[in-house]
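Moving on, here comes chain A:
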Amino acid sequence: MIRPVIPYVTAALLFGVGVYGVLRRRNAVLLLMSVELMLNAVNLLLVTSDTTVRAVLPQTGQVFTLFVIVIAAAEVGVGLAIVLHLYRLRASVALDGVPLTDAPPLDGATDATPAGPLGERVGR
Partner candidate 1 sequence: MSEGGHGQGLVKGLAVTLKTMVRPAQTQQYPDVAPELPPRSRGVIALLEENCTVCMLCARECPDWCIYIDSHKEEVVVPGAARPRQRNVLDRFDIDFSLCMYCGICVEVCPFDALYWSPEFEYSEYDIRDLLHDKQHLGQWMATVPPPPAHDPHGEASKEETTAARRAAAPGAARGAPAGPAVRRERPARPAPEPGGAEA
Partner candidate 2 sequence: MTGADLLLLALGAVAVGAGLLVVTTRHLVRAGLYLVVCLAAVAGLYLVLTAELVAWVQVLIYVGAVVVLLLFAVMLTRAPIGASDDLDRPGWPAALVGGGAGLGLAVLLVDAFRWSTVELPEAGTAERLGAIVFGSWVLPFELLSVLLLAALIGAIVLSRPEIGASPEEERR
């Protein structure tokens, strides 16, 4: 016997916190953390809905939560690879410092331009 409104509200507030973090943070890793908060809010919502919604298939919400957790793990893996790559390129993970207009010199490490910025930084 529980009151489902408590976990529901918790989930909603967690989601709001996550949104706030995503919009507020400049640091890419902190941003990923905020995304994790949002994902957890959704997970909590799914698990709680298992208690209130009597679906044809029982515990579907929990199964979905499992799936979301797996997706979150994959997302963090790729996301952190990107963040570390960014750090290697720019020695900073500030997101509003990333120029979105000009392409990063990804071919810097090839033989054509051995002194490119990537070549230098990787060698460090």
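Per the selection procedure, all candidates are chains of the complex that A comes from, given by their letters.
Everything below uses one rule, namely that a contact is a pair of C-beta atoms (placed from the backbone, for glycine too) under 8 Å apart; a residue touches a chain by one contact, two chains touch by 3 or more; residues count from 1.
Just so you know, these numbers come straight off a predicted model, no measurement behind them.
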{"item": "Candidate from this complex that touches chain A, chosen among 1 or 2", "value": "2"}
{"item": "List of chain A residues in touch with candidate 2 within their complex", "value": "1-27, 29-30, 32-34, 36-37, 40, 43-44, 47-48, 50-52, 57-60, 62-63, 65-67, 69-78, 80-85, 87-88, 93-94, 96, 106, 109-111, 118, 122-123"}
